[in-house]
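Heads up, one of the protein chains got dropped from this complex, but the rest are sitting where they should.
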Amino acid sequence: MDIKNNRKPIIISHFDDFFNQVDIHKNKNISFHHHLRNGDFILNRVLNKYKEYNVMDLNIFPSAVFPTYISILELIKNNQIKNITTNYLNGPVADYISENGLPGILTMQTHGGRARSILEGRNSIDIAYIAVPYCNKEGNAIGYKGKNACGSLGYPIPDSEKAKIVVLITDTLVNEKIENPEIKGHNVDYIITVDTIGDKNGIVSGTTSITSNPIGVKIARNTSKLLYELGLIKEGFSFQSGAGGVSLRVTKDVKDIMIKEKIKASFFSGGITKYHVEMLEEGLVEKLYDVQCFDLDAVKSLSKNENHIPISASRYANPNDNQVIKDLDVVILGATEIDYDYNVNVTTDSHQTIIGGSGGHSDTASEAKVTVIVSPLIKGRIPVIKTRVTTITTLGQNIDCFVTERGIAINPNRKDLLSLLKNSKLNIMTIEELGEIAYRFTGIPKENKSEETIIGVVEDRTFEVIDKIYKK
Amino acid sequence: MKTSAGTYESSDCLITLSECDTLEVVIESIVFEQFGDQIETVIKSTLKENNIDSIKVEIFDKGALDYTIKARLETALKRRGEKNE
Partner (left out) sequence: MSRSYLFIPGNTPSMLQNLDVFESDAVIIDFEDSVVDYDKDAARLLVKNFLNKFNFEHTEIFIRINDADSRFFLEDVKITKDLNITGYVLPKALPKSVLALSNLTDKLIIPIIESPMAVLRLEEIAHTKNVRGLLLGAEDLTKELGINRTVEAMEILYTRSKIVLVCNAYGIDSIDTPFTNKDNIDDLLIDTRTAKNLGFTAKSSIHPNHVEIINTTFTPSEKEIFEAKRIVKKAEKENKGAFSLDGKMIDLPIIEKAQKVLEKAKKYNLL
């Protein structure tokens, strides 16, 4: 453990005072986390001070950028931001960068990659601004208590261990002791108290409900049947699915199989929703390793169930840590595009606008024994399958199965899976055949990718640049 | 006089026809970059099949496939014919 100092953090009760005490002109590498998502008040409030102080050449390291993080856009337009390093980017900031780029470069990392970069000193953070929902005067903090509880604080833990100056910002400062804090007080330099760190309603992600759209239901059903036929739903298996409607439907279908066959899973990891919590409470899974809560039920569960365990981004997916996903059997992931080499894009749309990023996509795909991509074959006349994805988020070598409503393609590298499916009644075909079906409906879309100006790079957690992002 | 057919739903399009001395096609589509040319081709060939060379066609497209674009245009043309009767 990295013990930086043993002094107590300085408590500041007037937000503005901090900026008189610390020279923000000298410490230009600053980081934030996105656990409060669209309900976050802190990132904008802090960056507005940078605007006021006219700090130039900033390098910002938010773990993700959400549509409400509008101060970033203002700073970019003021030419105050040089580089942005993040794992996920959407909304107005993403739109603006897609069309204009940055004075420096946009680096799209992964959750595991960001944690590793910070811990190994590659992302050198000067000041980490960490909004925390519940904090004591020693600087020990957790995310699952307080009036703006957001659940796990998985993303900023590496920042808190490595940043030169660690600043907690809280609306709930208490005297009592905090057991097993996520942020450890000995790493903390300042605590700033504010009226509120966010709006609880914006904290909950908008996408966490099971789809009943018939196409989504069909994709999920195909997926759970595939997992079953591959023998992956077995006693003690581990599983991760995101919060997308189809992913959650897969989780529900897997749950039905588990109940019917009396199977118990060892753990679920990643972003946690009420559906995962229900399965924990019903004894269908032993542990939840939670790097991020997607709804308030998950937050509540984290505060009371000892088998629902908050973990840091490093423990989640840093290849040089004792990562949870090392033991992952199955991960279910989405795709905006997939190509004939199984490369997957969730970073940009087909018009080269940045709409997201890896998050844990590429990390979990690298580790899970079987990585399954679920997607409709066609989205608004655009076939999901392309000759080459617009931007590679996750390399095809890490993708094993692609499940659509009309059929399932298995990466030809996975001869073991193909042989298990030799007598399957599932509609198994090559990805080229699936592509042809899509193109029969849609016709051939015109490709007009612009590749003149590089505005960003996609960096895997190996630190390898796996693709470039171009200006629209 | 205007006639129209179709809806604003996903995978559909709304086509509106109005009088014009020349042939004018106005396309608004969520997939314009990929399929704008294709949409125009379908519209023009359908008009040709119906021997129409002067009309204004406005299409608001939410990812309709060719058959839908053709059907909506044919419906709007048919409605135009009925109004003229």
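By letter and in written order, the chains are A and B; residue numbering begins at 1 in each of them.
One rule holds in what follows: a contact is a pair of C-beta atoms (placed from the backbone, for glycine too) under 8 Å apart; a residue touches a chain by one contact, two chains touch by 3 or more.
Given the structure is predicted, the values throughout are model-derived calculations rather than measurements.
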For the chain that does not appear here, which of the shown chains does it touch in the whole complex? A, B
Among A:217, A:401 or A:434, contact with the omitted chain is made only by A:217
From the listed residues A:162, A:287, A:406 or A:472, report the one that touches the chain absent from this view. A:406
Footprint left on subunit A by the chain that the document does not show: 212, 214-215, 217-218, 221, 405-406, 425, 441
Residues on subunit B facing the left-out chain by the touch rule are 5-7, 9-12, 64-68, 70-72, 74-75, 78-79
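Operating definition for what follows: only the chains that are shown with their structure count from here on.
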Which of the residues in subunit B come into contact with subunit A in the complex? 10-11, 30-31, 33-38, 62-66
If you look only at subunit A, which of its residues touch subunit B in the complex? 350-351, 380-382, 441-443, 445-448
